[in-house]
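With one protein chain held back, the other chains of the complex are shown just where they sit.
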Amino acid sequence: MRNRQATQLLSELSHAGRRGAELPPSDVPEWPLEDLLPSEAMAAAPPRLPELAEPDVVRHFVNLSTLNMSVDTHFYPLGSCTMKYNPKRHERLSRLPGIVDVHPHQTAGNIQGLLELLYEMQEMLAEISGLPAVSLQPAAGAHGELTALFVAAAYFRDKGESRTKVIFPASAHGTNPASAAMAGFDCVELKGRSDGFVDIEELKQHLDDKTAVFMVTNPNTLGLFEREIAEIAKVVHDVGGLVYIDGANMNAIMGITRPGDFGGDMMHYNVHKTFTGPHGAGGPGSGPICVRDFLADYLPAPIVRQRDTGSDEKRFELATPSKTIGRVRSFFGNVGILVRGYCYLRTLGAAGVREAAEQAILNANYLKALLADVLPSAHGEHCLHEFVASADGLAKERGITAMDIAKRLLDYGFHPPTVYFPLVVPHAMMFEPTETESKATLDAFSDAIHKIVTEDADLLHTAPHSTPVSRPEEVNATRKPVLTWAACNKE
Amino acid sequence: MRNRQATQLLSELSHAGRRGAELPPSDVPEWPLEDLLPSEAMAAAPPRLPELAEPDVVRHFVNLSTLNMSVDTHFYPLGSCTMKYNPKRHERLSRLPGIVDVHPHQTAGNIQGLLELLYEMQEMLAEISGLPAVSLQPAAGAHGELTALFVAAAYFRDKGESRTKVIFPASAHGTNPASAAMAGFDCVELKGRSDGFVDIEELKQHLDDKTAVFMVTNPNTLGLFEREIAEIAKVVHDVGGLVYIDGANMNAIMGITRPGDFGGDMMHYNVHKTFTGPHGAGGPGSGPICVRDFLADYLPAPIVRQRDTGSDEKRFELATPSKTIGRVRSFFGNVGILVRGYCYLRTLGAAGVREAAEQAILNANYLKALLADVLPSAHGEHCLHEFVASADGLAKERGITAMDIAKRLLDYGFHPPTVYFPLVVPHAMMFEPTETESKATLDAFSDAIHKIVTEDADLLHTAPHSTPVSRPEEVNATRKPVLTWAACNKE
Amino acid sequence: MSYLFTTSDEQQQMLGRIGVDSLATLLDQIPTQLQLDRPLRMPPALTELELERHLRELASRNVGAASRVCFMGGGAYDHYIPSVVDEVTGRGEFYTAYTPYQAEASQGTLQAFFEFQSLIAELSGLDIANASLYDGGSGVAEAVLMAMRCTGRTGRVVVAGSVNPEAVQSVTTYLADQPTEVLVLPTRHGKVGVAELESYIDETTACIVIQHPNFFGELEDVEQIAAVAHQQGALLIHSFDPISVGLLKRPGELGADIAVAEGQALGVPLQFGGPYLGILACKKELVRKMPGRLIGQTVDRNGQRCFFLNLQAREQHIRRAGAMSNICTNQGLLALRATVYLSLLGPQGLKEVAELSCRKAHYAADRLKQIEGCELLFTGPFFKEFVLKYEHGADSAIRKAAAAGVDIGPMLSRFPNLNWLPQEVRDQCLLVAVTESRTKDEIDRLVTALA
Partner (left out) sequence: MSYLFTTSDEQQQMLGRIGVDSLATLLDQIPTQLQLDRPLRMPPALTELELERHLRELASRNVGAASRVCFMGGGAYDHYIPSVVDEVTGRGEFYTAYTPYQAEASQGTLQAFFEFQSLIAELSGLDIANASLYDGGSGVAEAVLMAMRCTGRTGRVVVAGSVNPEAVQSVTTYLADQPTEVLVLPTRHGKVGVAELESYIDETTACIVIQHPNFFGELEDVEQIAAVAHQQGALLIHSFDPISVGLLKRPGELGADIAVAEGQALGVPLQFGGPYLGILACKKELVRKMPGRLIGQTVDRNGQRCFFLNLQAREQHIRRAGAMSNICTNQGLLALRATVYLSLLGPQGLKEVAELSCRKAHYAADRLKQIEGCELLFTGPFFKEFVLKYEHGADSAIRKAAAAGVDIGPMLSRFPNLNWLPQEVRDQCLLVAVTESRTKDEIDRLVTALA
């Protein structure tokens, strides 16, 4: 029943002369274009975009959408990505006129409502992190990391210290080393302990007066809380370094413990994960950072500040921190996502925020328990919001790989977990059910996995069998990448 | 990759204590409910609705939706239903605040914009029909028929004539006789000529001073224009009867010829067909009627009238025709659909309206020509907006039925045409491609049909093979209907 | 219009395949003398950008509930609509599909409407509900015709004066050409006098039609009225507010044979009166006399549960003149909205909406009647709506409230068939409805405006 015609490439659906949008005639004097623009700047013809009528366009994209799995349609326990349900109220409210149509250069006096919202968002993020100064500017988690590292660099520069090293555990998310390198630091990777935690002794060997920042994800990539985090922070601080908390996993701890309280000096949030900004097939996100007081003056501009009016009236303004690093992007930030995060936090309130974390932990541990017999986890009896199981046993006994199980899950109507990450676990399968999934869904998912592991190995090696495509060829395609229509046609 | 868990029945997904909506606490004094309502009126408990969390609800309905074919996803040439593309601008604009949120009892002075829109809609419908007086009240085509018949009855009653008969051809849509019966008339069905047209001689035999209304669909159900319509109207008028034009097929003639000009006294539109109100999985529609001047005073109340302000300023008001039949429903009409129809007409303008009809005719004839070799049409060399082909030859030669072809089309990603209607054609297949489909789509559809008719008969008898379900059992289910969850559980 | 565009080269190819020279040849099917010899007289075509500008301008000249405070009632209510309802029903697979004739291509629609029937059956306390009628008003008329079919009685139909007057008008219009007498019983004390009612019911009476809570917001003595009807073999048609059953007994529990309702309150926007949702439910034994569409459960070729259009023999496309109704296109998408709304609310949510509406209405009534010149026209128990009598005139009340950004009404004088109430009463009276969406502050604002 799939409509295959509509999902051809746009360039294949194009027919010269068709069009999907008409513009009004000009109502201003028809001066010759040549009088307005120099002829050498003008194109002979507009770009060769495909030519389609409106119904072609709609049917194309609507049919394409049905080839996707998504949170709205499927359980999506992709570890480390916090694919929780995206409340529909956020979509409605973030599209309100007065929010969605505000020009970024609108003057502060004309946007007091929006500034109040963003100010309150800063305040809530500060409270949840335990770190008082906030910048909402970064566009995603990685951008937040980079921004915070610029802040750190500016701080040390200001203090006249030359610190060149950023240290992080081997299990760190790829963005941590990539951000450190991009900010101009040297990267030092720690092996860590066999139980997945940071090895303080190992860390100490690298700490010195060249150490700028120690970056650590807490809870870590195995879904475990670094129990010695306070100790770790102390040894970093002792050499004058800063502790950066990668907050991608805040969903496990919000309302329960705070980075600022366990030793962090800086952190980022992933609003699109923890606070349900929808993931948008890859983005957009929003990656605000929170820092300690002594770093506040270095934050990028602008931030929202409440002005003292001497009366009950609230007034908000955009302000530039005194020693600002400048900017890491144009305009204020990914406001559309921040509004969704704001809605989420206002919906939950203090008790709800904590409850969400607790429920995420309960769901993860429940799923862990359900799967323990077939997909045991190497680390920890319990976990926080996610856990990493291993298909190593199945691989050895039956030749079934983590990839096979992942692909076969698609046939059962489930999005697979993250596979082969973190690298420290062989045949890793990283499950993050999130708090918005019901027990019934977790039960059904577990049933599917239990069925799969008893299925014929060949059936699994060739899975999936019910998806639009199955197991793309990657090796040749990487050698000779085809990245545009133009390139396909050249093939 | 289908998520089967989410499409269980709501009652099966229900879990006591879950909930999908929270209401704010009461902010008014907490008077005991017993003081407000008599205890004997109060329920012991609220109805036993299913209990689900918001994500359950979303996933349920989103997954259900993917089990449908629709215009947005598939070619949908369902004859007689005019399944044309529904422009997305209509959805956006009909949801504007100031349109979607207006209370039906709002006073006229507060809704001048809306009244202007509805007034202009009346005017445009009058112009397209050639019939000057309009009621926007009926909720659908059948409702329009009924309303017009009430108008006719009131008119004759007022004139002191007792006319009891409504006449229509055998090919008439089922709503015609049903409406006539409902309005209290006796029904007379004409056999018609073998070429599908009304037989004037046969008609004359039934015409007398008991004849109230002759109802005729023009273009008719075979997609053919009643060439003798003026003559037909004359003979009806000669006996003092009225001619009702079923305007369901206006998509073929709008801007080209007008019911008022070819003899009609009354007609209805199907705004949801001709003017792209989306069909909403069965409705809502809107079925405005247009009538001649001498019937205007009988229209249901209210209608929109422009008041003479003696100045340039436009003022609109709701008015009650002097001899009104009363009302056929509450409130003004299906305004949300009328707004979409208005948007469509304003987008097309006069030239566009005619062009749409012409293009619909072109598309139908093109498809007819493409299919002629395998699915010949018995009637007419050419057709207007739709045509009825016959699978009779295939049935006789290969034992393939119209139903088989219809079901197999689903596997190819096309919605089938209307089948076995009209009854006058054996193995009828009624195709209405509409003007919004591209040549490429019609070509692909024709290719599919050509392939299908060569396929193994058994494959076709058991088709479809790629749909969520295949060929529901109807006989037993009709004998013992199961129409609710409660009834399933009793089985 | 851009989305119609077929290029002229395509048109030429198509004409060639058809075997004609030009479109004109195809149009020859329509006699030339009947063809319009001039362009239609219509306003100029607008691009999307212009159309949006135009509609925004028109919309800006209307007063909508979103930017005001809405205490308006009389059959349509500003209940809150959760965002999920829009999101889900805004999916093209639902709103651009049609009647599910092809079950295999329509299981989404079919199952959703089967769920709708189940939910409405439960709400009404009756066995079976159809998959929608046009609206509450025409639904009452359809129910009356159904009762006449069920009882075989065509003598008389008795309608309480406390039924929504627009629904009453629909009944009168629908029956204008039938021999049946439509007797509208004035309810001067705000609700049906059971004893008086009794005197009008005889063995030719097909049904009694009541509304509870009624048009004035008051509660009726439904059980007693049911007894009166049943004693004479008539059916009781009970028009109900689907929100009210979160708190009040359901029609089936009170003795109704047929329940009808305007379903607008269940997640349907106000949009100046439509499209709304006609609800009709009944006892099992009446099912084959029901108007409208019914979805049934069955199994497919492979034994899998599925859904299809059942009992089509009642419908016009099969039974034609003998059909139970002429309805064809119904209010499917609105039925879907109600289904989503009810599955979100659940029993507890529905109860809370009902309770909040009821409490706030009582607070409002209590405050308003303390105002000099304000009183409640009736004194019986009410649910979420009441008739306010304002001695300076209902239109003055509306104007004063409007000046404070608050909308109340309708005035009773809007309804010509409430003429059994004295003219001066109608001129002074208007409805005030309060939903869960209203706050105490907003109520106080209304009170201040009228004080």
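Each chain carries a letter (A, B and C) given by its place in the written order, and its residues are counted from 1.
The rule we apply is simple: a contact is a pair of C-beta atoms (placed from the backbone, for glycine too) under 8 Å apart; a residue touches a chain by one contact, two chains touch by 3 or more.
In this text, all values refer to a predicted model and were calculated from it rather than measured experimentally.
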Chains in view touching the one left out: A, B, C
Full-complex contact with the absent chain, from A:Arg307, A:Arg329 or A:Lys396: A:Arg329
Contact footprint on subunit C, counting only the chain that is left out: 48-49, 52-53, 56, 66, 80, 82-83, 87, 90-92, 436-437, 439
Positions on subunit B where the hidden chain makes contact: 1, 15-24, 53-55, 58, 62, 87-89, 91-93
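Definition applied: only the chains that are shown with their structure count from here on.
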Centre distance in Å when subunit B and subunit C are each reduced to the mean of their C-alpha atoms: 19
Rounded Å distance between subunit A and subunit B, as computed from the means of their C-alpha atoms: 47
Multi-partner residues of subunit A (each touching 2 or more other chains): 1, 15, 18, 53-55, 58, 62, 87-88
Multi-partner residues of subunit C (at least 2 other chains): 1, 3-4, 6, 10, 46-48, 82, 84, 87, 92, 104-105
